[in-house]
Structure formats: structure tokens, C-alpha cells
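Have a look at this one.
The complex appears here without one of its protein chains, the remainder shown in place.
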């Protein structure tokens, strides 16, 4: 008999939808010891909350997250609000003894993140950050290949996250759909939003980063602010690139921008090892490119592997070979893994502590862009 | 207040899972006048039925589909069983006044299909066949482009459906997972299973077919039969190709096989018009290839359109640009369209009558392969 | 000391240029026992001939090919004129004891072709037809893989040759650049022009064809004729598709058209074997796609092999890995192979006799399209 896993979600935007979908679907496709129940959705206005609850089947609504934390019928709090609210809610949730599932990035910066880590560790509550791209089957498979030693010594890691949605100068900043352009709400621009994903995956696949050297740019210097109604300076980074050294002596090169015309959400990564190389991109997330130097000489080439076979990670849960899954499935996989780990008493990954490492790299990148110096990740 | 739409499903295999997922999800993503309810699942053994019901949330189980049809709390019957059982269930369901949603192909042949059409038309029950690939956003978008006249006069239509899963001679035929290899259960091989999809899309995009000329092959002549335990002749077509003329004077070329090493479920189509051409394939279903001769000369090229923008069909219901959906979403779209049409009293497409056209083409193809003659589609 | 190989070329169009380039370059890249010398170019007008001679370094010009055949300082005649002139020149050249290098297709039809074969065999002169695509390194490599048995039993062979340059109804037929649209000069349309290439490669890679079933279409029924100044019926096939059985029991599907908007010269081929499959296309001629089922399960995928390594056919003669060659190199390879074979006294391939097989398949395809019947290749 499945135990209940009762969710209270704070926030109801794009990520609220993605997480809710995961909660609703995981039980259909994964055998779990838990029965996920959508207990409450919390939003600032009751109307918004109720509308979301109706769509997704939340049993109740709250308009004050503190109220939510006081409820006994909630096991886990899902934090889906802008970055500047993560810490306060997480600290209170930890105090309340709730399991915490927090959207990425963990915090506005590493100082906040450290505080949050200490809070959950002190409280002894399970915790996870939604770096969902680890759970794309192709990426998970890449992890297996690397851990199996199939690549040998790693020489290069490069990742890009390219978008083009903020090129227009008429786009305002701030408020519901556009808080990511408002430094007060987001903490940073593409670094925390996009590069954080690239960094999380990189740390997972290729280990720690020693030092970084970054460059940022804000192409549009002023934008109308939705919350003030005034044209205000733009405080976020529109673009960020950085070079780095990994602890395994490989070189890293990362770039992110929202000014790359033609790319909607093109997260790409490539790893070059002594024996083999891997490429992947989010625009065709169901494929992994694989080159193996140990193949017979004249037959060497990049293989485009359609990651839809039962023997590929997670894919035995879905359809049949050749039939692809999409973006939203990553969240299903992540909550499935979390619940499986939770049932076994083993920590879910990435925990707050894991995600803090990404935060530290982000901080070092932004700091080095300011100081124009190589900066250690500490 | 949403009206209930109460489903009773017969069958619980791969397609049962795909349809059930659609029923469970459609309300989260589409605003509907109906509230889909999973009333009952019917399988030959109570155990299988119960296990499926538990996974998917069916309220009750049945082991006799006739029993299911007698229930007053069922509005619609979903037929997800092998092809040889479609007709009998459909006729009874029509008699019982149930809405019928039937897996493709409609029937074992056009004679059966005609009988089924007459039954649903006589009974006046809404009906639909699950040719889901019409609802891939890229394919739906192709339909819009064609209907807008952007291609001009059509010269060529070609489609392939290539798989490689039956190459081993050790694979048996018959029984649960393998009824598609058993001519008694399936009626035909790749023609009804795979080409039927290609034909349905073709008729939808390019209009009727006048005559056909087919070639079939059974590469492995005998296989162990799971139901008899004997090595028995293989009655299905392992491969089928045909040439045809469309009524709009364009030429068609179709091919399907389960012996194309390297292809899992590679359904590809291409349409060449006077002004523009379209290509699409199921292995990257979120992309549409588009060539427009009206582009500025030296800048002409095939565009790879990532069909994930809000202005692409269905995509405003899902995520944000750049984030792809997968195979299963086609069923969500189809039931959403059906329910919307049903609410409006307009016929859902493809109806039994629409699907009969595909059946007639299949019959003509198989007949021409036998007679080695061009054969009219009548 | 290299022996002279003295060329007299008849015709100076596109193919004259391609062949001349091969003659000029082969000695720079291949070690040969022969020193290719461009002795004479023959064209109807002295002016055209002289202009071509100046560009390419021919030592002299002729305006009557019979004159050319009488010259003692010519070892080999290269026939680069429209198809309807091949036979007469070839018969006379054989009589004159000249080596003959003839553009494809061999002849207007198999009857003519048989006559030509008998003439060269009677005369005992070396002979070759310029089916140059056999000498694309990727295609030659495919041949090696097949001959090594790496594909196992072959199930399917499919090839397309798609163009789009004749869609406009304003394009005239006949005369210099457009004789390919004039049935009197070309014998057929896409069948002899494009499918002949596909068939030659297919026979080489996959062996003989037993029977065929074709369909042809002429989309534009009348065009202005450049030679008569009148609008005249179009006698060629604008499009041709055919199904066939190979002697090795594999199925073939071929299509060609000049009405496929977006394709300039897209010759594609695919072979599906028991163990492995091959794909290739002329628009990226330096790549071979390879799928090997014997690869480790989850790592199976189509490999895109960049055919530019020294161990790939012919590529040790050119540059370094990663640097591609182009269309014209095929002719260099072919004349190099011919001369090497000629030096060794072994027959060059494809000989007239080899090319006659392609002609027979073309004839059978056109005949079956007329009779609407399966037709044996005899």
C-alpha cells in the first residue's frame, strides 16, 4: 500500500505547471512506494490559486505560504517562486520540518545558499533542487558512459545555452512573466537562469571546477519596469561567457545569451575524451551524438543515437523504440528518482548542498567578470 | 460546469496505455466542456484488468466487453484490441448507443469497415479512429500550409514507414505482444499497421487516391506461433511498397517494412509542390522541413522549423519555444479535438467513414500486389 | 617513362568540361603509366571548338568527328554529345580502332547499346562509360563494405534522384543546353538522365535486377522547341518511379523527377542489410551514413562518416582528414582507374557491356510504364 506524499506548492507559473504535471503523471509510469497527492497550491491571490488548482487538481488553495507551512497535511513544499523568495521560504519550511523541493537556482547567491543548506541539514529534512536536465535520458546516459570510463581522460568540456527572446528593446522588465529580467527578483541574468543549468550538468558529468574567468554584457541598458512603470537600468547580464579549469585538468568553455537570433532554448554540451566524445543539445533532446575512436578506422563517425530504447535510462517506462519523449518528462523522472531515494533513505540528487556548488561557480563567474581576473571557486 | 465523458476501454496493451494517458492529461492542458472520467477497463482476465486500473485510475474492471456495453455509466467505448475484434465490438457498441473511439486500422478490410460505418451511422453515434499522427503539431501545421495554398500545384507525395524489429527469424508470431505478426489477428502486416498511417495522412494532406500498384514481400516465411506452439507459415506482409496516382494528378510513392536495419519507427513524408516543399519524420517529430522557392534566390534553402512556438498548432497549450513534446501528446490532441467537436456537434475527424478510405487503399494495394496489376481504389 | 594517352574529345558542353578537367588533373594526383595528352576537341563550329581548346589546352580543333577518327595521333575518343549521337560515333570509332570513353547513358536504348557492345568487342578496343558516381569515395567505400559481407543478406535497396529545374512551363526544350528535354535527342527524360545513374550504382552494389514495374509522368505536356521555334509536345518523362526485385531477393524502389522543389541534384541511396545499413546522398557526397546492429546495444546509431581519411578510397591522393573533395573528382578517379586497368590489360569498369545492363533496366522500366505490367529485365 502506497504511502501518501502530500505536496504543497508555492507559486503557479511555468514551473508550477511543469512540476504539477510531474506529480500527476509519475504514478502512471513509475512503480513507487508513495502516492503523490496535490494538497494545496499557494499564490498571492485566491483567484489565481483557485484557477490553477482547478486545472491541476489541487485540493485546496492558500494565499500565504506561512499558512501552508503550518498545515499538518503537507509533507513537502515545492518552491516555484522567483529566486529572491527562495531563501525565506526554504528556511521557514526547514523549521517546519517539511521536505523541500526548490526550483533552481538554489538562491540569489552562495551566501544565501549556504544558509539554506545549513537550515535543511540542521532540520534533517530531505531536499532537492530542480536541475531537471540531469534527467533527460540522453544526459543520464552520458553520465553512465563517462562513469564507465568509456571516454578516458577528459580534455575539453564546452556548453552553451542560447536564446533570442529579449532582443527587442521594447520588452519590459519585472513582474510576472518577466521577473527574470529584473535583477532584484532574479539575482542575475543568464548566469543564474541558463548557465546554472550548464554548470550543474557539468559538475555532475565532469566534476568540480577550480577557477573561472568570465565576461558579461548587458546589451540593452534600460528597459521599462513593469512594477514601477518607469524606464530603469537593466541590472542583469544579457550574456555571459566563461573559461575555466576543471579539477580533472580538463578545460571548460561556457557561454549563454538571450541575444542569439535563431535559438529558442539551445542548450548544447560537448565532452572530448581521450577515447570518445559526446555531444547533446536540448533542441533534439532525444538524441545523443557519440564518437568512439575505438571503432574500426574507416568506419569511425559521429553516431546519432535515438535515445528511445528500453535499455536507455528511464525509457522502459515510456513507449517503444523510435517514439520520443519531451521536455516535461525530465520532471517526472526527477520526482520518481527523488521518491525512490526517499523511500530508501538515500539522499536525492541534486540536494541543496549539490546545488550550492553550482551557485558558487555562478558567483565566481560574475565576480571575475567584475574584477576582470581569474577567480577561484571556493 | 464540465459534463462527464465516461470512458470504458476494451484492451490494455500499448495503445491502452497511450489512450489512457491522453484521457488523464487532456483536462490539465485543454479547456474542455467535458470532464473525462475513466469508468472501466475491460480485459480477458480480472487480474490484468485490475493491475491496469490501478496504474491508470480506472474505477472498475470488466472481463467481458458485452458487459461493459450494457453499463449505463459509460458514454464512450475505446476499442484497443487486435484488429480482428474491432468489428464485432464496434457493431455491438453502436447498437448500445455508445460513442466509439477505435484504434486504427478501422477493420480487417474494407468490407468489414463498410459494415462498421453503416452501423455507427445508423445508430447515430459519434465515432473516431485513432490515426494520431494527424495531430503531431508539425503535421497539422503542414496541413495548414497546404490548405493555405502555399505549395501550389502538388507534383509528388512520398512516404515511408521503416522499422527493423522483426529481422530475427527467432521472433515468434501470435499472442499478446506479437499479434501483429499473426495474419489471423492483424489482417495484414506492415500495410495495415504502418502504411495505414502513411495513407491516412496522405489522404488528409493531399486528397484521394485513384489507383495503386503494390508489391509485398514476406522475408521470413515461417515462424513459431505462440498460440499453437507450432512453426507455422507467416501470412503477413513484412514489406510493402506501392506507387499511386492521386486525384489531384500528383504521383505517390509509399514504402513500409520491418526489415530496414537502423530505423526504429521512421515515418517520413515529403510533398513537393510548385512553390514549396515539405518534409517531416517521426524520429524528430517536433521539426518540419520547409523549402520555399519564393525566398530570395541565393538564400533559398531547407528550413528546419522547430515546431515549439505558441503560434504552432497545439503548442500554446504546452511549454515555451524550444521545448519539445513527444509521441504521446498526439493522443492528447486527438481527444481534445474530438471533445471540442463533440461539444459543438460537429463530426470528429477521422471518423469511421474517413478511416474507411484508408482501408480501401490498403485493400487495393494488397490486391494489386496479388494480381500484379494496377488496381483502382473504389 | 610515361606512355602518351592521346585524347580526342567530341562535344564540349558541361560534360566536356568535367572530363577535360579530369584529364588535366589526373597526372598531378595519381602515379600513372600514361601521360594524358589533349590532342583535339571536336565541335560543330570552329569557333566554339577553339574557345574550348583555349580554356583547356587542347592542341587542335576539329569540326567533323569523322575527321577526328581518322587522325593517327589520337588513342582514345571521348564521346560527350547528346545521346542520339552516341551510337554512330561509337561504331565508327570502334571501326577506327580507337579506345572509347562514352558519356552515359550508353545509348538511346538497349538495342542500340547491344550494337555498340558488339562493335567494341569485335574491334577489341578498350571502352568505358562515364558512370562517374561509382567513384565517389563514399560510394566506392560502400561497395567495399558490401563485398566484405558487412551488411549480410540484403533486404532493401532504395534510390532517388530529385531535381527541380524544369518546373517552369516557360522553359523551352531542345538545343544546346536543353537537349535533355527533347526526346529525339535524349531518348527519355529522367529515366536515362538520372535513374540511369541510380541503376548503374545499384547493379554494381547489389547485383542484377529481375523484373521491374514503373510509372512515368510528363507534367508539362507542351513546351516551345528551340530548334523548330514551335510549341511541341514534350516526349520525355518528367518523373519516373519503379519497384523491382533484385536477383538476390531484395526489393528495390527507385524514383526520379525534375519536379521536386528544393532539390538540386539530390541523388540518395540506402541499402538495408541483415546486420547493417548504408545511406548516402550526393548533396553531401563526402559523407557516408552507416548503421551497424553489431554495435553495443544502447550505443547503436547512424554514424556520419566523413570520408576524408587516407584509408578511405582515393583519399590518400588528395588532402588531409576533414578536407572534402567535390563532384569533379569522380571523373579524375574514373580516368585514373581506367588508365591503371588499361596499363594492366584488365577491363575498365563500367564497360559498354556493363552499361548495357543499366540500359536494359531503363528500357524495361519505360516499357512497363507503357504496358502497366511487371516486366522482366532481359
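A, B and C are the chain letters, set down in written order, and residue numbers restart from 1 in every chain.
We take it that a contact is a pair of C-beta atoms (placed from the backbone, for glycine too) under 8 Å apart; a residue touches a chain by one contact, two chains touch by 3 or more.
All values reported here derive from a predicted model rather than from experimental measurement.
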| item | value |
| --- | --- |
| Contact with the hidden chain (one of B:71, B:275, B:300 or B:372) | B:300 |
| Given C:28, C:230 or C:346, the one touching the chain that is not displayed | C:28 |
| Touching residues on chain B - with respect to the absent chain | 141, 288, 290, 292, 295, 297-306, 309, 311-312 |
| Touch residues of chain A, complete complex, unshown partner | 155-156, 158, 162, 164, 167, 213, 215, 217, 219, 239, 241-243, 251, 253, 255, 257, 259-263, 272-277, 291, 293, 300, 302, 372-374 |
| Chain C, residues in touch with the chain not shown (by the definition above) | 14, 18, 20-21, 24-25, 27-28, 55-57, 163, 165, 263-266, 282-287, 306, 308-309, 318-329 |
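By definition in this document, only the chains that are shown with their structure count from here on.
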| item | value |
| --- | --- |
| Chain B and chain C: spacing of chain centres that average the CA atoms, whole Å | 42 |
| Interchain centroid distance [CA atoms averaged], chain A/chain B, Å | 36 |
| For chain C, residues contacting two or more additional chains | 300, 302 |
